[in-house]
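One structure, as structure tokens, below. Some questions next.
A single protein chain has been omitted from the complex, and every remaining protein chain is retained in its original position.
Chain naming follows the written order as A and B, and within any one chain the residues start at number 1.
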Amino acid sequence: MSRPLSERQIGHGSLVVVDGLNIVTTRGGLHVIRDVSFHMERGEVVGLVGETGCGKSTLGLSLLGFVRPGLTFATGTVCVCEQDMLKATSRELRALRGSTISYVPQDSVTSLNPGLRIEQQFDEVLSVHGVEARGERRARIDDLLTQVDLPTSTEFLRRYPHQLSGGQQQRVAIAMSFACKPPVVVMDEPTTGLDVATQRKVLDAIDVLRRGSDSAVLFVSHDLSMLAAFADRLAVMYAGQIVETAASAHLRRRARHPYTFGLFEAIPDPTGRRALVGVPGNSPTPEQRLDGCSFAPRCRYALPACRDAEPRLTSVQHDDDPPKSDGEASTHLVRCLRSKELALLPRQTAPSRHPSLAGEVEASLLIADDLVAWHGPRRVLDHVDVHVPAGQCVALVGESGSGKTTIARCLVGLHVHFDGEVRLRGRRLERKARNRPRDTRRLLQYVFQNPYSSLNPRRSIASIVAQPLRVFFGTREQAARHEVVQALASVGLGEEYLHRYPHELSGGERQRVALARALIAGPSVLICDEVTSSLDVSVQAVTVDLLRRLQVDSGVSMLFITHDLPLVRHIADRVMVLHGGRLLEEGPADQLFASPRDPYTKSLLTADTDAWTAHRTADPPPQT
Amino acid sequence: MLPVAVIAFVGPFVSPHDPTDLLSSPYASPTRAYPLGTDTLGRDVLSQLLCGGLDLLLEAMIATLLGVGLAVILGMLLGTSSSRASGFALRVNDTLLALPQIVLALLVLTRIGPSVAALVLVVAAFHVPQTTRVIRAATLGVAQEDFVQSAEVIGMSRGRILFFEILPNITAPVFVELGIRLAISTVTLASLGYLGFTGAQTDWGRMVYENQGGLTIQPWAVLAPAAAIAVFLIGMNLISDGLARASGARGT
Partner (left out) sequence: MKRPLTRLLVTRIVFGLGMLWAVSILVFFFTQALPGDVARQILGQNATAEQVARLRLELGLDKTVVEQYATWLWSLLQGDLGMSLASGTSVWDLIRGRVVNSLVLVVITSLITFPLAFYLGTSAARRRGGVTDAIVSGLVLVLLALPGFLIGVLTVVLFATNVFRLLPPTSVIDPARAALLQPSLLVLPVLALVLGCLPYLTQMVRGTMVEALDSEYVTWARLYGVSERRVVWWHALRNVAAPSLQVATSTLVYLVGGIVAVETVFSYPGMGSALVSSVSNRDIPVVQAITMLIAATTLFLYVVADVAGILLTPKVRTSL
């Protein structure tokens, strides 16, 4: 079944063997997956990591012999448990799916049938795969639910999906995928969009279940730090290809591909010992992919030769590797011409931050006193004070539902159901933005979370950025051109963007445009609401870096709202931690990161430090 | 569809005979003088066909523009105002839907009698509730977008937000509605014409009714106007379907 190549490279008899797989679009035949080969062994957790649009979900689904409409298998083979998934009839596929290989969908909220009770959903998986006896099914369901720490009461089983929380739905979906003890499970971003605590619960559930059924798991995610801790082996995808694969512990120390390394460097480091470095540019779409190495345009190590021919996936041998027998080291494969010569080492220098300024809170530019806000009858903010001192960056950290966005919306006058006082430069502000004087509105600018929604799709970039000038100064779009060009330049966008429309821009570029629109008004306080949360991690790092530079250079005060506490380390002078509408802890960033007082803050910090530092302390990186 | 529109708009100027003149014996078969024969009273079918579409299409267009125009304004206002106000307005709107359009039209015409102005107003009024709903939904979708909120934060006036930020983003549903509503207006007006309530001398719908009795002798008198109506409406339908598909494809 497999060709000589796969026998040599990835061993016959593996649980999953993907060989030379190509998946193309039905229209135009563009490659979405290019020449991918990998294998999985029994009980192994393989992390498939990559950024938006790299094809990781498509690759995950291909293991089930499935492609989304609009795509088609071109060449290559996918074998699961010695079964050729691409040649199987639909009847054979039905028998395999769910029992031999199962799938956990990306979004359990839309993937559980809204019209079926939890028990009916479970029952179906089991009965479709031959568990006929009702009692047997019920016993199996109880067992699964117990393992993922969910109630087994009849009342719970009779619930509909919408009566469960997001984390519970996700655990139900995961438990369902293990219902028939499949040897292989594919999980598509099962923890994305969940809070840190919920995420940990879900990961625990996965771990218990996979050990229980000795299943191999292909874990698809964009979250490298989480995967590096959870998976045995990592495969990094870029532009439809696997660019590097190795054991997790190994890859963390010895990344050889500049992209893998860039991803690691872009992970925020709460210890502050390492700079946050992004990867400039954007991932190419299938239409944009060129000859040669697809990462070359973004690679700071690229040579002319990199653009000529596509590098092959080759095995990496390390000098200090124990000889042959180990087996682990020989599975380190990388797709880079310069893999042998490049020594990629984390930059140990701390980011160029001025030391966080303590005190001076009384002289704050923007003050919110004793905010109590409601959504309908529900109180979402409980006596919260916010102080943004002049020239500083204050980070407001909290998980979804903590009320952090409500604070921002109260400050800028979008949310009006609140008590308390908002003052800008000592002047009390009206609740509603429209009732505030023009100058106040100008001095307080707001950048929205979602750059796909914050730019009017029917306006050119020039017109979008010029909009505040027209409202505040009555400047016509033509006259504003010079200032618009300057504003765009300050966020690193050239004049060629003037006549483009938002849909032609990537997420990172859009967020820069939104930033330019806020800056052109000449604000004294800039409120950034989760501005990086919809961006890929490599772009996030670049954007945070830009924000920090702009803030320091222009002296504007900033309220940086985020759910990502480690990220804050790279930008904030002061940090406020919000939970359930209450302010838990507040203080200068250095102090808070060094010695967090509140247990909740500690839990937010340890979640990510674990992943990055655990192995590093055990095995420090080699110094040059 | 285009040829039908041309017939309707140019027809009255090239019509060979006065469509109301009794020229020949009833239900005469087509001859050189009367290429489509004559009708139940002996009038020339071709001339009637050429003259009978103008009023229908004009009225349909005016009613559609009036109805959809009002609905767009109403829908945009409701989509950006408080939920209580818009809830009340929608309830009032719904009352009109309790009667099928043609029944509502007949009700209004009972006292007023065949009146073009009343007809156009009734048909237009009937479009308002449903189109308002569609436009309101589209507006709600756009109004939640951050770029509208962003315009609000910097203090752009409500009128400007409606006109410059929201309207350009709901043109697709507006055009789709225009297409659908024009078809519905034409159907209603043709039906009322068939039932004899438009008060027009010559009318494609009325021609079908009057000559139905002579189908076996002189089918052209029925088939010609029927074909004109059918072709126009099918064309209209194809266009709005295409528009809906195109905007749907762009939306995703």
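Note that in this section contacts are C-beta pairs under 8 Å (C-beta built on N, C-alpha and C of every residue); 3 or more make two chains touch, one makes a residue touch a chain.
Since this is a predicted model, take the numbers as computed values, not measurements.
**Q** What chains on display are touched by the one that is not shown?
**A** A, B
**Q** With respect to the chain omitted from the figure, which of A:37, A:58, A:99 or A:168 is a touching residue?
**A** Checking each option in A:37, A:58, A:99 or A:168, the one touching the absent chain turns out to be A:99.
**Q** In the full complex, which of A:72, A:113, A:317 or A:595 touches the chain missing from this view?
**A** Reading the full complex, the residue touching the unseen chain is A:113.
**Q** Considering the whole complex rather than only what is displayed, give the residues of chain A touching the chain that is not shown.
**A** 61, 64, 66, 69, 93-99, 102-103, 105, 107, 110-116, 124-125, 128-129, 160, 162-163, 176-177
**Q** May I ask you to list the residues on chain B that touch the chain which is not drawn?
**A** Touching the chain left out of view, chain B contributes residues 94-95, 97-103, 106-113, 183, 187-188, 190-191, 194-197, 205, 208-209, 212, 215-216, 219, 222-223, 226, 229-230, 233-234, 236-238, 241.
As a working rule, only the chains that are shown with their structure count from here on.
**Q** Centroid of chain A to centroid of chain B, CA atoms only: how many Å?
**A** Between these chains, centre-to-centre, one finds 51 Å.
**Q** Considering the complex alone, what residue numbers of chain A touch chain B?
**A** 412-414, 433-434, 436, 438, 441-442, 445-446, 448-450, 453-459, 464, 467-468, 471-472, 514, 517, 521
**Q** Which part of chain B faces chain A closely enough to touch in the complex?
**A** 145-147, 149-156, 165, 168-169
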